[in-house]
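Supplied in structure tokens, the structure appears directly below.
Just one protein chain is left out here, and the rest sit where they should.
Moving on to subunit A:
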Amino acid sequence: MDYVIEMLNIRKEFPGIVANDNITVQVKQGEIHALLGENGAGKSTLMNVLFGLYQPEQGEIRVKGQKVNITNPNIANDFGIGMVHQHFMLVEPFTVTQNIILGSEPTTKSGKINIKKAEREIQELSDRYGLKVDPTAKISDISVGMQQRVEILKTLYRGAEVLIFDEPTAVLTPQEINELIEIMRSLIKEGKSIILITHKLKEIMEVCDRCTVIRKGKGIGTVNIKDTTTNELASLMVGREVSFHTEKKKAVPGQTILEIENLFVKDARKVDLVKGLNLEVKAGEIVGIAGVDGNGQSELIEAITGLRKANSGSIKLNNKSITNLNPRKVTESGLGHIPQDRHKYGLVLDYPVAENMVLQTYYKKPYSKATVLNFKEVYDKAESLIKEYDVRTPSASTLARALSGGNQQKAIIGREVDRSPDLLIAAQPTRGLDVGAIEFIHKKLIEERDKGKAILLVSFELDEIMDVSDRIAVMFDGKIVANVTPENTNEQQLGLLMAGSQLSEAGVHNDSE
């Protein structure tokens, strides 16, 4: 079997750290090759080396057996290497075609852009790989899943033979993930090869042929997927045994902590996104909200936390109304919030880790007195949280920006949980994190539950909802449409409910009745 891409004994150093230490990856023609590793293990660095953004200190790259020297991304393109980035590089007001041809526009004899020709070619490509992309649609009008397909088309249009997918499923709904997997299969059928960067083991098991594992910058080895198990992959990646099924005792719900009645919330465009929602979370239980992104989950959380005005209805915390209080008052009433977007809301990235650790408490004693900050107390607190929550950072004075996603999230969780709030809202708490960090965060949530706190978990990952929740509330079109328990349902039924089916159609027993 021929290798289409070989990266042999690659070593890449940055000042003070070795990002890649003697890593070898060999991708066969026509396979889907997974690159598995925790956040910060060195996957992206390795792919940036392949893509010509970094030069390795040692090792060599071969394309179809030929030793090559890739010094910039254009050369990578010439060798047929294409990258589908995690964060799309698309011009929103442009059409699909305009985006795809950007930088290599076909022209007519008079020098005009030949958009018709390009549209035809893109339509052909789209049909061949079953992408179902409309070349004339505007990027701002199409879904995230479609936008990703445009990125795929972009690499194909430029003649890519090897496609690198960087965490492609992080932004997709479960349905879109299934469709993406189909697309990857049809790409392979047409003779392309794929490198899939991910830390989602389920996807690797489902779609990949072989998998190279990287741990802390070192190549651990390559395994055949059909000869391995999820557990083996996980322990290879993390370097120890990992449990997927979070161990937990049966919940002992106490009194009602959060009570939402007939809540209506509008989004920025003044459209009702939460439409008469009722929800209750009791002490000592984890309620998971399952739903497809965009069914009002974000607006619901923002209304509870005071970041967005509720138009009508009531929200009570510990039997006191917190409806439309400002975020500080809501926080002080006993709410902790792990926000969905940790960069936008959870952290001030340009502040040191220590100053982020007191983001909710800086104005209180002992962190400040009569407006004067006490940095010793701030740093003492930060050091102890860093230790307790295993936040890997060079020091407490390192900028939060410099931490990996998992460690940023651990810092936020440390900060929020440490205040010991009666209600903890965790929105997508493990988004983009690796199994080690996910395991840690789930454990912490369950620990808090066992201490008698109420937890509201919002997640688009059904695994997470099924695994961690004691009770599942399915949200569809701004309402809770079903209350079920993980024991009495399965992912398929949940998927149907999330898509708007009635309970009876989905064949689920409704626990609330």
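By definition in this document, a residue touches a chain if its C-beta (ideal position, glycine included) is under 8 Å from a C-beta of that chain, and two chains touch if they have at least 3 such contacts; residues count from 1.
Heads up, the rule we're going with is that contacts and distances are computed from a predicted model.
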item: Hidden chain of the complex, named as in its UniProt record, picked from "Acetyl-coenzyme A carboxylase carboxyl transferase subunit beta", "Multisubunit potassium/proton antiporter PhaG subunit", "histidine kinase" or "ABC transporter permease"; value: "ABC transporter permease"
item: Residue, one of A:T95, A:T331, A:S404 or A:Q428, that touches the chain absent here; value: A:T331
item: Options A:N20, A:Q147 or A:Q360, residue touching the unrepresented chain; value: A:Q360
item: Absent-chain interface as seen on subunit A, which is shown; value: 305, 307, 326-329, 331-332, 337, 339, 341, 344-351, 355, 359-360, 362-363, 368, 371-373, 397
